[in-house]
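Only one protein chain is missing; all other protein chains are in place.
When the chains are written out, they are named A and B in that same order, and each has its own residue count from 1.
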Amino acid sequence: MNKLSSLPAIAACLLALSAPAVNTASAQLLINGAGATFPQPIYTKWFSEYAKVDPSVRFNYQGIGSGGGQKQILSETVDFGASDGPMSDANLATAPRKLWHIPTVAGAVVISYNLPGNPHLHLDGPTLAAIYLGKVTKWNDPAIAGQNPGISLPAQDILVVHRSDGSGTSYIFTDYLSSVSSEWASKVGKNTAVQWPTGLGGKGNAGVAGQVKQASGAIGYVELAYARQNGLPYADMRNSSGVYVSPSIESVVAALASASIPEDFRFSMVNSPGEKAYPIAGATWLLVYAQQKDSVKGQKLVAFLKWAFTEGEKLAASLDYAPLPGSVQARVLERINSITF
Amino acid sequence: MSADSYNQARPSISQQARRRWVSRIVTALMGLSALLVMTPLFLVLYFLIREGASALDWHFFTQLPKPTGEVGGGMANAIVGTLVLLGMAAAIGVPIGVMGGVYLAEYGGERTNDVIRFTADVLNGIPSIVWGMVVYAMLVVPFKTFSAYAGGVALGLMMVPMVMRTTEEVMLLVPQSYREAGLALGIARWKIITVIVIRTAMRGIVTGVLIALARVAGETAPLLFTALGNNFWSHNLSEPISALPLQIFSYAISPYDDWHRQAWAGALVLMLLILVTNLVVRMLSRGRPQS
Partner (left out) sequence: MDPLGRPRSPASQAARGSRWADRNFYLLALLAALTILGLIALVGWELYRGCHLALAKFGPAFLANSSWDPVSDVYGALPFIFGTLVSSLIALIIAVPLGVATALFLTEMAPQAIRQPVITVIEMLAAVPSVIFGLWGIFVLIPWLRDHLFPWLHSTLGFLPFFSGPIYGVSMLAGGIIVAIMILPIITSVSREIIRSVPNLQREAAYALGSTHWEVIRIAVLSYAHRGIFGAAVLGLGRALGETMAVTMVIGNRPEISASLFAPGYTLASVIANEFTEATSDLYLSALFELGLVLLGITLIVNVIAQLMLRTFSGSSTGKT
């Protein structure tokens, strides 16, 4: 019987071991949020900084994916959701109460590649769409070579890599391709996941970057912060004014400045006008109910959001995100002030 | 038997030599297979240590995760969270699994056993994310909150069929004569099962439970929609709770080098946790005399 009783004993030990640890922290209010992975670094940074401002509340954010963020806020299992793409009208209509999009920051998606010598490439939208449609299949295709005089491109097959998991990054990328290529818009369209005409799928930024890094002749898209942190080469993209622009915080800020942002804050900023605007960029949103159910949590949430749009935005650039322009921040603050609880 | 027929039946020398050679070659191939089967473990461990060891320090085990951009911090809450979730999973999976195994090995008729065994095998084949979806619909949506309970239930339910099948297998290996001896002595059936059969099969059952625990300890998918994860200590079990696989997953797909290092370190710790538990209990169970 000794041995028989050892198993429950092990389980009990595990629980006993963890019990004090579970109870050590004092009882603080916990506000839960979940959704997009792309803004996760800046959100966790905000929450940790805000803990110094108001120690009585903790914000727990988990990056489970934009679709997950939308679903969870709709079923009210979290206190706020987060998404890289705006919700569709159909989805928004299923919300039990008025649900608001609060844009927070914007970021760029960069085109990375693996070629001998890692030359600095220049690309335009139609060429990129043709590559992802499987129409341009060689690196020395005139469509690419024509934009890159002076660079000797190999007669190598282009290995197209895309995200296999649904992601906000894919949403921004396909949103861009749809805006520059009518063929892409009609054949494939834009979404967090689409039916890719060609190429391999990699899981997450790391999966795509891993395949681009490993296979010569590969091309893929990743977030700017990811490409920077991992030293990947990336292309300058031709914007709507015909200028080749390198992805950077400045060029995303420029794109944000010229994007038109409607009343409900659901906007697209790909291919924004302006000479300095980088074309493949998108914003990310928090999803918050206009009428908060729990007045204590609602109050704390609103206080945090106000802080985020006054102090928090200043932290964005250090993490490779573009802050919202001042005029937009003011509009967002107005919206936050109207949240009731 | 006459000498003549004996000579006919005896194989010639060359034939014997050939047979011996075949035997040797096959033996060598089998040894080679064993080597080949072991290789992946060493390769995996080597890379885990190479990538993860540098990020392992005291802080890793004692501190909460630091926000982006600040180097350092640890996974203390995730380590504890994993232990809590495993404890809850074992509390659900072990009693049900072992008792189910007892039924299969000791009571069930052939037809009933076929159905239950078959169902258990099917359950084992269900991808873990499906368990996450099921428990999400069962516990998270109705109660409108992610919780440690939901995570523990998801892992516990996954353990049930695994523990049940291994328990049954090892109990069937206990010779029938043990049971008959007990019956002959007039000992009650349930006592024969608990005192004689389960005890004899204990080592196998423990191994089965540990394999099941080890398998669910590394699961990410069923926790994504149940335990959710938590950047802090959890105050009570009805709040979201952190777990090592969740933290590894979240850090691995992030763009920051420091987080990648932590992800590898977390993977190394998870691996060590699993291996050490395995080894310790193995030694404990071997140290005791077998009944």
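The rule is short, and it goes like this: a contact is a pair of C-beta atoms (placed from the backbone, for glycine too) under 8 Å apart; a residue touches a chain by one contact, two chains touch by 3 or more.
What you see is a predicted model, and the numbers here were worked out from it, not measured in a lab.
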Visible chains in contact with the missing one: A, B
Contact with the hidden chain (one of A:Leu29, A:Ala95, A:Ala215 or A:Ala317): A:Ala215
For chain A, the residues touching the chain missing from this view: 64-68, 70-71, 85, 87-88, 90-91, 157, 159, 164-167, 188-196, 199-203, 207, 210-211, 214-215
Interface residues of chain B (partner: the chain not displayed): 19-20, 22-23, 26-27, 29-31, 33-34, 36-38, 40-41, 43-44, 47-48, 95-100, 102-104, 106-110, 112-116, 118-131, 133-134, 137-138, 157, 160-161, 164, 169-170, 172-173, 183-184, 186-191, 193, 207, 211, 214-215, 217-221, 224, 245, 248-249, 252, 267, 270-271, 274-275, 278-279, 282
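The working rule: only the chains that are shown with their structure count from here on.
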Gap in Å, rounded to a whole number, between the CA centres of chain B and chain A: 36
Touching residues (chain side chain B, partner chain A) in the complex: 65-70, 76-77, 80-81, 83-84, 86-88, 90-91, 94-95, 98, 140-141, 144-146, 194-195, 198-199, 202, 205-206, 209, 224-225, 228-237, 239-240, 246, 250, 252-257, 281, 284-285, 288
Complex contacts: residues of chain A adjacent to chain B: 1-4, 6-8, 10-12, 14-15, 17-18, 21-25, 27-28, 30, 32, 34, 37, 40-42, 44-45, 47-49, 58, 60-64, 68, 75-78, 203-206, 223, 225-226, 228-230, 318-320
